[in-house]
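Only a single protein chain was left out; the remaining protein chains are all shown in position.
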């Protein structure tokens, strides 16, 4: 405890900053997540831009505050848009975040994720199975789901963070954020979150927004993103009858989030 | 009556089995339906995977429990992904379901649907106009809507089921499921269902989930899928003020569905 107090104590301050600065988050994300990701960013206070074609992703990325790359529904054409975007972002010093959805499922994804990893994301967010597989260990994921717990991914996450020189956020029943040296666990959220599609994808985009407004504190950014999501999820669950009513309640909760909500979802050193 | 009692009585048992087995349903579906289809599958208890590029659809289909192909927003590139997926599925003995959205609207769709039909879907779901046109008769559909009633499609559905050796589910105010020998009607649902986009598309994907967990009872699978949708629709309508509040209520209803809800939407031999 106490290791990261100065840096991490104030997720709320970062959320306030995000709302004031409304970072422009360029997303190249999967078809399932697109609408919801845009609504999550808007409700949280960021500004979304879905721009995917290599005819313009490079130019656009240089204008963005951060870039979020999600490989949920990849294709050779979209991969080309990702490459161009990342090149544009890196050239302009814009940070980018990787969401390696189901990257171990097919040979095509395995090739793509290896290529993207080499382009130095500032942060990676995935479920336990995705992070374990990314660190080179054997996991139990199947398709888009995670068959592994966050606990079982802690070591893999730290290893990956060190190897990549980036922040890793593993999400599940408990979340874990690590920069390879320090690790924090975030509790909270709702059992309904896995019943709503694309929650993790949207969190990755929000993480990009936090990275944009806290460039020199990537671990604090990851913790803040996870806590905001966990707190909004907890608040939404109190109003939701099931996964259908959960999503509108979750967006409302992001929009209406208060310090007391965040306080219910602390981050603790682990 | 009574013709199919042993096989069809227990839609609830099949729904329980689906929730226990959480079949992985690979969907190549239209852009409009993608998010909602994933949320319907999750709320019902299945596991969705939207994977469309021919760079990986064949490999992924072999891992899936079932494959759902929907031609709502087709293109030559996506058609290639469909072909590869179906080949992969058939090679691995994975059943696939066809949703021939507006297949008669353009020459391109007519060519595509003819090609897909030849690849032996385990089940077909469409509205009355789509099924009538698929059976070779003249219907009154326009664009995505059905201008025909399910009654008027009963004979076409049976004919199509026999010609294709598959199960056909026609949906509308009343639904009809047939394997060409036996036909059942399912009542229930809500007048708000046609006011919400992609309900039929999502039902096709859920049908694929049921086919996955009841491989040797395709007619019972179709009846169960239709009854689950009708029952959730009926329950949702009691809470909805209009089509906007209907959709969250429908997802909640799928998630919370009870035997008593299904009982209100019986299937009767016809």
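Order of writing sets the chain letters: A and B. Residues in each chain are counted from 1.
Basically, contacts are C-beta pairs under 8 Å (C-beta built on N, C-alpha and C of every residue); 3 or more make two chains touch, one makes a residue touch a chain.
Just so it is clear, the structure is predicted and the values come from calculations on it, not from any experiment.
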Given B:177, B:196 or B:211, the one touching the chain that is not displayed: B:196
From B:221, B:247 or B:262, residue that would touch the chain that is not displayed: B:247
Touching residue (missing chain; options A:42, A:119, A:163 or A:241): A:42
Residues of chain A (touch criterion as defined above) contacting the omitted chain: 24, 31, 34-35, 38-39, 42-43, 47-53, 55-56, 59-60, 63-64, 77, 247-256
Residue numbers in chain B that touch the chain omitted from display: 30-36, 72-77, 102, 105-109, 142-145, 194-198, 240-245, 247-248
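Everything that follows uses one rule, which is that only the chains that are shown with their structure count from here on.
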Length of the line joining the C-alpha centres of chain A and chain B, rounded to whole Å: 33
